[in-house]
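Shown here: the complex without one of its protein chains, the others still in place.
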Amino acid sequence: MASSPYISFDNVRFSRGEHTIFEGVTLDIPSGLITAIMGPSGTGKTTLLKLIGGQLKPSSGKVTVAGHDVSTLSRKALYELREKMGMLFQSGALFTDISVFENVAFPLRVHTRLPEEMIRDIVLMKLEAVGLRGTRSMMPSELSGGMTRRVALARSIVMDPELIMYDEPFAGQDPIAMGVLVKMIRDLNSAMGLTSVLVSHDVPESLSICHFACIVSDGKIIGQGTPDELREHPSERVQQFLTGQPDGPVPFHYPAPDSASDWGLGEMSR
Amino acid sequence: MAQRTTEIIVGLFMIAGFAALLVLALQVSGLSLKPAGDTYTVYADFNDAGNLAPRGKVSMAGVTIGRIRDITLNPETFQARVAIDIDAAYSSIPADSSAVIRTSGLLGDQYIDISVGAGTDSLSAGDDFYETQSAMNLERMITNFATGR
Partner (left out) sequence: MMESIARLGRNGLTAIGSLGRSGTFLWRVLVGVPNPRVGTPLLIRQLYSVGVLSLVIVVVSGLFIGMVLGLQGYTILSDFGSEQAIGQMVALTLVRELGPVVTALLFAGRAGSALTAEIGLMKATEQLSSMEMMGVDPLRRVVAPRFWAGFISLPLLAVIFSVVGIWGGMLVGVEWLGVFEGAFWSNMQSSVSFTEDVMNGVIKSVVFGFVCSWIAVFQGYDCVPTSAGISSATTKTVVYSSLAVLGLDFILTAVMFGGF
């Protein structure tokens, strides 16, 4: 944990309507390492990524990315900051009306004025890095789920960002595709020195590649540390999440009225 | 589809749109591209202008020779004063011609028909018609007939 934080959350609160999603999250994400943010579904892990990218603004508190307070940046400055970020969406979010090659070339064409041959070389290099150079002329609809995610990964790194965020990269992948993604995330981090933020609820895969992890539940961080520290964590909730116990501090039953009143057992016994 | 083909098709679409506007202008509304300078204006006072309207037809022997420019009330005689733009090509209309309001068909538009006079002088810009005949008013005719006048 020697490196300085690239992203820091300072007592961030976020609510949507009357529903509070985060109440006072404080978190430092170290530079150049892989950080996993884990937690049960529906706890706003994707919201956390959107707060980093400035797509959402916190209700109070401060999100700092690479020294900039994201919520106070002007629109233009925010877009410039985003050029240094890559994000891999859960669905891949490839543009369905253009080919794989054009998808990967898209950020280059928008942000740079590189000559066509250079764009071609960069795109093919990035596609090669994800092992899909052969798909360049295919349309996104012809790709499998795992390939879509790899192409999207190639697109998010085409501008050589400093930070890359993965939104549920392992969800719904078969074991081989999952293995490929784990390997690519690790390789990208070590080869390019990227700061990586990984949001997931796949515990074994996430813990196997991250240097640092934190667990979010009910709008708060309930545990953080290195994977080994977490495995020894004293909190029951952390242990329930890591080992996947069906019942525990997070109950199996969603809060419901007394079962007697629903089935009329009380009246029968009377 | 190749960008170039799309561009060409879109170009054709825009041309079709503007051509359609041109058709509406020239063929449907009869807008003339000729400069408006080659007409001259004469006046006719009618006791009753009926349903005459600006841009109405002015014809002679069934041939359109001009258009009505505007219709105002003459404050001295309380007659309708109609300004008529006549095509400069028809410059030798006898000065004693008369202007008659007629109806095309039973319910059609009213227009001004010019009956040719016998004089040797011609009407020139700003002149008045010597003799006019107002719009036929069916209602008034029937009233007159019924009261025996």
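Per-chain residue numbering starts at 1, and chain names A and B are given in the order in which the chains are listed.
By our rule, contacts are C-beta pairs under 8 Å (C-beta built on N, C-alpha and C of every residue); 3 or more make two chains touch, one makes a residue touch a chain.
Since this is a predicted model, take the numbers as computed values, not measurements.
Colleague: Check the options A:7, A:85 or A:230 and report the residue that touches the missing chain.
Modeller: A:85
Colleague: Could you please point out the chain B residues that touch the chain left off the display?
Modeller: So the residues of chain B touching the unseen chain are 1, 3, 6-7, 9-10, 13-14, 16-18, 20-21, 23-25, 27-31, 55-57, 64, 104-109, 111.
Colleague: For chain A, which residues touch the unseen chain?
Modeller: Counting only chain A, the missing chain is touched by 50, 53, 55, 79-80, 82-83, 85-87, 89-91, 93-96, 106-107, 110-111, 152, 155, 159.
What we mean here is this: only the chains that are shown with their structure count from here on.
Colleague: Rounded to the nearest whole Å, what is the centre-to-centre distance of chain A and chain B, using the mean of the C-alpha atoms as each centre?
Modeller: So the centroids are 77 Å from each other.
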